[in-house]
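All protein chains of the complex are present and in place, except for one that has been dropped.
Our next item is subunit A:
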Amino acid sequence: MAEILSLREAVASLVRPGDTVAMEGFTHLIPFAAAHEVIRQGVTDLTLVRMTPDVIYDQLIGMGAARKLVFSWGGNPGVGSLHRFRDAVENGWPRPLELDEHSHAGMANRYVAGASRLPFAVLRGYRGSDLATRSPTISTVRCPFTGEELAAVAAVNPDVTVIHAQRADRDGNVQLWGLVGIQKEAALAAERVLVTVEEIVDALDPRPGAVVLPSWSVHAVAVAPNGAHPSYTAGYTVRDNDFYQAWDPISRDRDTFLAWMRAHVLEAA
């Protein structure tokens, strides 16, 4: 059953050094506030998992929180490269970053297998690509009926999945809607689940196409208004497109980046 905690308590109790952590949310509902709290608490040696690592992981990587990245795309959406991610891969700054790169379909299938508690998932993917030769989590199985060789990706079961949602009720049932990515699967695949929400309400009213994560699948809920900024929360906040543009010059230079993080994350609680 989910406990309703402050963000500081929730991160302190659920995110541990060395954990495999998935922070999910596709363009929408990206859990920035929780990531910033992870940085403030100095949790390190993380294996970060995410289908689309963008500014949120650029910040974690630049602050040295990650030793490995499991992903299927990386970039500042609509802007360009992630300079901290790039610096870590090219120059090992502030520390080397191990990579496990997948296709989107492969990562989605890995979460589904993890949520299903199966060891692997089967898809017709990775054909004609070198990814399979570079990843220990891409293998093959042969169809016992047709003989066709298919990709078999290893399940991903994070120690912690962190997501942002619109609402929770007082019992810790979580509701999210709008552009919903792989959050349900990432949450059900994880050992522990931390959800930040815009607000806690007395009762969740039905919404078309909403995902409800029942309280028993969630470990901690923390209120974090505007907690997806600079991404957005449908019905609550809009995407801060200017910030994504501004991130490019901030992140190009190590010192500018560190000064920005100090002013806007480390010293802002």
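To be clear about the criterion, a residue touches a chain if its C-beta (ideal position, glycine included) is under 8 Å from a C-beta of that chain, and two chains touch if they have at least 3 such contacts; residues count from 1.
Simple rule for what comes next: contacts and distances are computed from a predicted model.
UniProt lists the omitted chain of the complex under the protein name "CoA-transferase" (options: "Beta sliding clamp", "Cytochrome c oxidase subunit 3", "NADH-quinone oxidoreductase subunit N" or "CoA-transferase"). When you scan A:Met1, A:Val141, A:Val238 or A:Ala268 for touch with the missing chain, the hit is A:Val141. Across A:Ile4, A:Val79, A:Leu99 or A:Leu123, the residue that sits in touch with the chain not pictured is A:Leu123. In the full complex, the hidden chain is touched by subunit A at residues 118-120, 122-124, 139-146, 148, 150, 152, 154, 206, 208-209.
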